[in-house]
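Up next, subunit A:
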Amino acid sequence: MLVRDCMTRHPILISPNWSASEAERLMSENRIRHLPVVEDGKRLVGLITRQRLSMKPEMLGSLNVWEISRYLADLKVKQIMIKRKSLVTVEEDRSVERAASLMSENRIGCLPVVDDDDAVVGVVTEVDISRAFQEMLGLPVDGLRITVRMPNRPGEFAKLTRVIADRGWGVMGIGTFPSRRNPGFFDAVLKIPNVTEEEVRAELSKIEEQKVIDVRSIV
Partner candidate 1 sequence: MSVVSSTANLRTNRPSRLQSWWSGVSIVFESRIATVGLAMVAFWFIVGIVSLFWTPYPPNANEFTQNLSPNSINILGTDHLGRDILSRLMTGTQVILLKTRLPGDAGIDIPGGVALWGVFFSLLVGAVLGLNAGYRGGWWDQSIMQVLDAMIAFPSIVLYLVIIAALGQGDLVVIVAIAVTGAPGVARLVRSLTLDIKTRDYIRAAETRGESVNFILFKEILPNARGPILVDAMLRVGYAIFAIGTLGFLGIGLPPPDPDWGNMVNEARRTIFVNQWAVVWPAVAIATLVIGLNLFADGLREELTRFQK
Partner candidate 2 sequence: MSTIAERKSPTEGIRRPDEMPVLRVDDLSVAYKVRDGEVEAVQDVSFEIYRGESFGVVGESGCGKSTVAWSIVNFLGANGYVKRGRILFQGQGLVGKDPEELRRLRGDQIAMVYQDPMQALNPSMRLGDQMAEVLTVHRGISRSEADKRCVQMLERVYMPDPKDVMGRYPHQISGGQQQRVVIAMALLNNPALLIMDEPTTALDVTVEAAVLDLIDELRHEFDTAILFISHNLGVVARVCNRVGVMYAGEMVERAPVTEIFANPSHPYTQGLIRCVPKLGADKSSSVLYPIRGRVPAPDKRPSGCGFSPRCDYIEERCRAEKPKLRPLGDALLADLHSVRCHFAEEIDPGAWTPPEDMEIPLLNGEKRAAETAAAETILQLDGLSKFYPVSGSSLKDMLGVGEKRQVKAVNGVSFDVPKGSTLGIVGESGCGKSTLIRTIIGLEESSGGQAQFLGVDITDDLADRSSEIIEELQMVFQNPDSTMNPSYTVGQQIGRPLRRFNKVNSRAEEQAEVIRLLNAVRLDGSYYDRLPRQLSGGEKQRVGIARALASRPELVLCDEPVSALDVSVQAAVLNLLMEVQAEYGTTMLFIAHDLSVVRFFSDSVAVMYLGQVMEIGPAEAIYAPPYHPYTEALLSAVPIPDPSAKQAHIRLEGNVPSPLNPPGGCPFHTRCPRRNLLPDNGAICAQEVPPWQQAAEGHRIFCHIPLETLAEFEPVIQQ
C-alpha cells in the first residue's frame, strides 16, 4: 500500500491571505485539524493546525479587549502557519509505512502529500493511517477474525495458505505481527467470510506447530 492509496485526496485548501478566523471556522465546520495553505495551482506554502490557532497567552497579555478583537480580525493565515521550509511532506508513491514512520518520528498528525511541482495532491493524517490499518485487517467486511500463532521460520505461512486454498476459503484481510511476549513466534490475523468457527478451528488445528489462539466474529 502506497501513500496514494491511503491518503485523503482533494483536501480542503486555503490561501495564505485568508484571515485566521476564516480558517478557524472552516476547520470547526468540517471537523478537521489541519489545513494545507496553498497559492494558485495548489502549490504548498504552509500548514495550519488547530494548535496554531489557539492563542498564546503571552502575546495577548498586554492587550485590552478591543485590541484583542482587532488583532484577531487582522490576523492572516500566513502569519501563523507553519512555513513550507519547516514542513514535513511526503510523495504519493512512498509506502504507507514510510509515511507512518515520518509521522511518528516527527510527532506530527498530518503529512501533506505533494507532487513534483510541490502542488498538494492530498494529505495523510493519523486517521488515514489507522483506516489503512483497519482495511488491511479486513474491517469493513463481515466474517471471522482468526489469529494463528506460528514459529518465525520459512514455510510456516505456506502451510496455512495451503489449508485455506484446499478449503476454497476467501481471505478478506491479513496481517502479521511479531508476537510480543513470545519471541520467535508470529501472530497472523486473517479475516475469512462465510465460515463457521467450528470448521475453522477444526481445519486450522490440524496444522502442525501452529495454534489458533483467537477466533471472533465481532471485532
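Keep in mind that, in the parts below, a residue touches a chain if its C-beta (ideal position, glycine included) is under 8 Å from a C-beta of that chain, and two chains touch if they have at least 3 such contacts; residues count from 1.
How were these candidates chosen? In short, all candidates are chains of the complex that A comes from, given by their letters.
Not measured: the values here are computed from a predicted model.
Student: Can you pick out the candidate among 1 or 2 that touches subunit A in this complex?
Tutor: So the candidate in touch with subunit A would be 2.
Student: Would you tell me which residues of subunit A are touching candidate 2 in their complex?
Tutor: 8-10, 12-13, 15, 26, 29-32, 40-43, 115, 117, 119, 121, 127, 131, 135, 140-141, 164-165, 169-172, 174, 193
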